[in-house]
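Every protein chain of the complex appears in place save one, which is left out.
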Amino acid sequence: MKTLTRALLTCAITVAALSPVGAATPKDQLVIAIMMTTMRGLDPHEINQLEAAEVVANLYDRLISLPPDDITNPQPSLAESWTISEDGKTFTFKIRQGVTFHSGNPVTARDVEWSLHRLVKLGLAPSTDLRQWGFSAKNVDQLIRATDDQTLVLVTPEVWNPNLILYSLASYSTSIVDSKFLASKEKDGDWARNYLQTADAGSGPYSLVTWRSNQLLIADAFTDYWKGEPAMKRVYMGHVPESSAQRLQIDAGDVDVATRLSSTDLSGLERDGKVTVQKVPGFGFYYLALNQKDEILSNPKVREAFRYLIDYDGLAGSVMKYYGIKQQTIIPGGLPGASTDMPYKLDIEKAKQLLAEAGYPDGFSKVYFAQPGTPESEVGVSLQNNAAKAGIKLELQIGDQIGKFRSRQFELFSSRTGERLPDPHAVLQSYATNANNADDAKLAGLVAWRSAWDVPKEIQNMVTAAAHETDQEKRDELYARINQAYLRSSPALVTSFQRTDPKAVRNEVKGYVGHPTWLTRWDTVTKGE
Amino acid sequence: MSITQTSDAPPSRKSPFPKAAAKIATSFVVILTTLLGLMMITFTVGRMVPADPVIAVIGDQADQATYDRVYKEMGLDRPIYVQFGNYLNDVVHLDFGQSIITKQAVSKDLARVFPATIELATLATIIGAGLGIPLGVIAAVRKGTWVDHLARVVGLLGYSTPIFWLGTIVILVFYAYIGAIPPGGRIYLYDEGIVQARTNFILIDSALGGHWNVFWSALHHIIAPAVILGYASMAYLSRMTRSFMLEQLRQEYILTARAKGLGQRPIVWRHAFRNIRVQLLTVIALAYCGLLDGTVLIETVFAWPGLGSYLTSALFFADMNAVLGSVLLIGIISIAINLLSDIVYRFIDPRTR
Partner (left out) sequence: MAKSATFSKLHDWLISEDFTSSRQARLHSVYLGWLSLIANPLAFAGFAVVLLLIIVAALAPVITVHDPFAQDFLMALKAPSSTHWFGTDEFGRDVFSRLVYGARTTLYITILVTVIVAPIGFVIGATAGYLGGWVDVVLMRITDIFLSFPSLVLALAFSAALGPGIENAVIAIALTVWPPIARLARAETLTFRHADFVVAAELQGAGVGRILLRHIVPLCAPSIIVRLTLNMSSIILTAAGLGFLGLGAQPPMAEWGAMAASGRQYLLDAWWLTTVPGIAILTVSLAFNLLGDGLRDIMDPRNG
């Protein structure tokens, strides 16, 4: 009879547990639902991913900050002020006094020096932010130096547009870490890399309490923060991978902010009125890459045909509603040289005609890799369907195939990019320069190289010239020309939408403002009724 | 030229070891080969995964020099048998390497996530056994009646339901429409960081710490996934119980007991049921192993931070060390449970002694 009693007991517990649950997040705490699977480590000089960047943005400070609503206007942060020499090569920063790290150590120019050296010498993904201006492991000791505790001098090997340098020093990758504290955490000359994966050594408004990968992250307010103690005493980031689950939770008030919702769920939330949806513009595109080593795909007419196979309007009204802004040129909206021209629309007949002109009236078959997750997978399925109507049979494989793209072992590939500098150069560098198209050049950081696209020299030269140009008016004009030239070249990288990152925020949460270069801050957040 | 001389003496018929020792030695070899095979499978799988493990470490935009350096660091340039050898050596030292996703030692990760799965699977087994065994007994006693048919249908339904789908529907109905259960996860996010982790079993930790609100939160969260898993194991257990009971009820001693005028209840529970207890124990052990399977899907649906979700996310992002570690752990647990139930069966059941 024991089993029966136990069965009854179990039933009783079930009934008890099924009684309604009340839930609302505490007033002085912020709960954010994200998808955490791609968050790998929290080392600011190593990460390369949106969610981790948001955490790093709050654990650390940088020399300069870019306000989310005035993104191209550099503001002082840890650097109180700066001067630029006449020749445009030497930047001198005065470091703010009285700022401390979470450890209690004061922030000095030595820490800045060490942090920037660390970024360049580790040479990981985000180091591009400095390396692209000519800094390298060899020269960085010479070119970036603290002359005293309060002064940092940075000399660029060439003259660049000064904004590019300042923007770089606002990127999460140039976060300032506590060099004294980390000295004790260093092992075998690893720059404390192992330690910083899961810990923080910053001076930002929040300090890390716990991070359990794919589960949750807790950060507590730093009481001695130089801008004053943040209102939210504790911030939770929870791993909620499902869009519908995020929607349910933000709707019920179990979370305050949700960042991985499908367009359908976002529409539903907006309709219900408890939530405001921010469409944070990003500096990157949804693109389709056509491998130029492929005989068929390197035909300009075939490349052109694909531009007519994307259902721009259908996607814009459904899966891309919150994830992108229609954009068929190469400079993101809001930046110098941007254009609103939309010369292309879904036109199967036109595509067929182009294919016939190219010599493929009966179409062809190709393998097509698309990234998983919304909206990338839907974009892939839609293209596959339209291509089939024009006679192109695409064998769609949805999965993490970025390695094959990097090593040029693909036929068609689609994904999205996101750059860290609010400047056309960041995008163009990757999409429109390819100094050496040979396989062994391995310029794997550039999507143009990955697509084996030998970008017309005319465009490449203009891109380089524009980055060096210090006269803003001339520069704007140059970018407008590049934009048109890129469009006319029938590029191997077909852009369809400018990336936007939607964030659903409950109405009572104020001051959570999505940042275009991923530096969304929590210290500005307050909660009303 | 040498000729090998064959010994004239017949091979010794008497084993130098006592029988029991030989038996233990054999089963030791058996376990060892199984483990080796297990590792061979996990290793092969790990090398076959199409996603690039180096990219997973360095990120998409890193340059080629970095790529080449990390490739070497990970030992991927060495011959495959060397890699397997290294792998074996590491595993023996309980070193499953570092996870790419969590940046922690996989063994540490497993120690963290596994208790969540154990907690879920254990509660599910309690529910499954608590309901399934009585149901099976009743179905056997009333063979052919509506109770029996009902038990059969309930059992077959349990076998046939796609568990991930059931989980989704339960969330839709009980969370979205009724609001009776939490949305998934182990506790509410804002209850995190309160309870001191001693055992990593949140129910136990919160009770030990006297954090009763967290305890209730945890109980609320575990009920739905545990009931769904419990249903699956109930289906299995009730059917097995029924067939064991039927076998017992056909035995002569039951007929004798009946002839002696013993009541139905003592016959069923005191005699027949007592005799199937050991068999049931093995079956429960098997059901427990089966639940490790079910947890993979149900943890994904309920965002349960256990071994199942750890494994699936590792799989998708080519986190080879984490995949191999968790698959190996699941394999080892299965072997251990089977072995244990085998031992119990051998030593406790009087008939096999």
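The letters A and B name the chains in turn, as written, and every chain counts its residues from 1.
The rule we apply is simple: a contact is a pair of C-beta atoms (placed from the backbone, for glycine too) under 8 Å apart; a residue touches a chain by one contact, two chains touch by 3 or more.
All values derive from a computational prediction rather than experimental measurement.
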Touch criterion as defined above, residue of A:R247, A:K352 or A:R506 at the omitted chain: A:R247
Touching the absent chain when the full complex is considered, from B:I24, B:L94, B:A111 or B:I169: B:I169
Residues of chain A (touch criterion as defined above) contacting the omitted chain: 242-244, 247-248, 262, 264-265, 268, 311, 314-315, 317-319, 372, 374, 377-378, 380-382, 384-385, 388, 395-399
Interface with the unshown chain - residue positions in chain B: 30, 33-34, 37-38, 41-42, 44-46, 48-50, 149, 152-153, 156-157, 159-166, 168-169, 171-172, 176, 289-290, 292-294, 296-297, 300, 311-312, 315-316, 323, 327, 330-331, 334-335, 338
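The definition used in the following text is that only the chains that are shown with their structure count from here on.
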Computed distance of Cα centres, chain B from chain A, in Å: 39
Chain B residues within the chain A interface of the complex: 50-52, 54-56, 58-67, 99-104, 109, 112, 126-127, 129-131, 133-134, 171, 174-176, 179-185, 188-190, 192-193, 219-220, 223, 227, 269, 303, 305, 309-310, 313, 316-318
In the complex with chain B, residue positions of chain A that touch it: 1, 3-4, 6-7, 9-10, 13-14, 17-21, 23, 25-26, 29, 31, 33, 37-38, 40-41, 46-49, 123-125, 128, 197-198, 209-210, 212-216, 218, 234, 236, 238-242, 245, 248-249, 252, 254-255, 372, 399-404, 406-407, 442-445
